[in-house]
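Take this structure first; my questions come after.
And now, chain A:
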Amino acid sequence: MNYAMNYALETRGLCKRFGAIEVTKSVDLKIEHGARHALIGPNGAGKTTLVNLCTGMFKPSSGAILLNGSDITSVSAQRRVGGGLVRTFQINTLFNGLTVAENLAIPVAQRLGRSWKPWGRSSGDAAVAADVVRLMDELNLLALASKKIADLAYGQRRLVEIAIAMALEPKVLLLDEPAAGIPNGESGMILDLLERLPDAMSIVFIEHDMNLVFRFARRISVLVEGAVLIEGSVDEIRKDQRVRDVYLGRRHHD
Partner candidate 1 sequence: MSSMFASLLTVLFDGVAFGMILFLISVGLSITMGVMRVVNLAHCGFAMTGGYLTYALTAQMDLPFAAAVPLAVLGTMAIGAVLERTVYAWVYGQSELGQVLMTIGLTFVMIAAANALFGSSIQNIPVPQGLRGSVQAGPLALPVYRLFLIAVAAACGALIWFALERTEAGARLRAAVDNARMAGCIGINVKTLFALTFAVGCGFAGLGGALGADIFPLEPFYALHYLVPVLIVVSVGGLGSIKGTLAASLLLGLIDTLGRYYLPAGGGIVIYLATLLMLLVRPHGLFGRPA
Partner candidate 2 sequence: MKFRLVPALLAGCSLVCGMSAAHADEVRIGVIASFSGPYSTWGKHIKEATDLYVAQQNGKVGQHTVRVIYKDVGGNNPARARQLAEELVVRDKVQYIAGLEFTPTAMAVADVATQARVPTVINNSGTSGVLARSPYLLRSGYTQWMVATPLAQWTAAQGAKRVFLAAADYAPGADAIAAYRKAFTAAGGTIVGELRIPLNTTDFSTYMQKAREARPDTMYMFMPVGPLSVAFIKAYVERGLDKAGIKLEATAETEESELAGYGDAAAGIVTALHYSPAGTTPANQQFVNGLKQKYGQDRIPNVGSISAYDSMQMIFQMIRATDGKRDGDKAMAAIKGYKWESPRGPVTVDPSTRELVQNVYIRRVEKVNGAYVNQPFKTYPAIRDPGTKVQ
Partner candidate 3 sequence: MNLQPRTLLPAAALPHYRLGAMDVLPWIAAIVAFFAFDTYLSLGAQILVMVIFGLSLDLALGFAGINTLGHAAFFGVGAYAAGYWNLHVSPEPLGGLLAGGMAAGVVGLLSGWLLLRTHGLALLMLTMVVTVLLHEVANAWGSVTGGADGLSGVMPDPLFGVFQFDLFGKTAYLYALGVLFLVFLVVRTVVNSPFGLSLRGIRENTRRMHLVGASVHLRLVAAYALSAFLAGIAGGLGAQITRTVSLDRLTFQLSGDILIMLIIGGVGRLYGAFIGIPLYMLMLDRAAEVNPFHWMFFVGLALILLVRFAPGGLMALDERRRRAAQEGTQ
């Protein structure tokens, strides 16, 4: 490999068709190590589809996906997680009948390779339990440890959604609208969390809340109708007329 630099995550000419409809059109995305990269675009621009393609929930029609330089296009979704590629969901996808601590013990045990042990405590051993406690402590979830997900408030569930991903200690983390559905006043809670993520972790996130995007992102890709319209730094995007037209446009024309 003679790349001067390989990317944490890269897509090359990624396409996805559902029947005759092309939802992803030759997307070339380059996510650097330690990136804070936002994917923005109007509804239906294909942002979530792109995340689904990267994490292996959809098979691409053509193109390639590279994780830390190696081709993972035909690797199963489950194996990609083992390679350090982890996502969260726009709609909470949690273990609803289990407690918060159990929700976190599952990914921690998985990461520490204890999840096949058919005896002993469900928390595995002291290492798993300690890690679960550390995570909950960091996210201020300790008080909720023994509550079942079904008994939590929406914002708290949103935190658990991200906490499960963090418990896997990913190299690349894809956040699909982490603040979705959270009232404006409470989105600070999510922002705090995002800002405390380790610097070495590469983060790609989809978000509609522009305040959040501009505060947290260092680079932004704008997706329109399945293709990347423009990619650049926060300032470049902020100034770009095309982005204003397409994405923020309506407000200006009113």
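The candidates were selected such that all candidates are chains of the complex that A comes from, given by their letters.
Following the convention adopted for this analysis, a residue touches a chain if its C-beta (ideal position, glycine included) is under 8 Å from a C-beta of that chain, and two chains touch if they have at least 3 such contacts; residues count from 1.
All values reported here derive from a predicted model rather than from experimental measurement.
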item	value
Identity of the candidate that touches chain A (this complex; choices 1, 2 or 3)	3
Interface residues, chain A side, partner candidate 3 - complex	55, 57, 77-79, 81-82, 86-87, 89, 93-102, 105-107, 109-111, 114-124, 126, 128-130, 132-134, 137, 142, 145-146, 164, 168
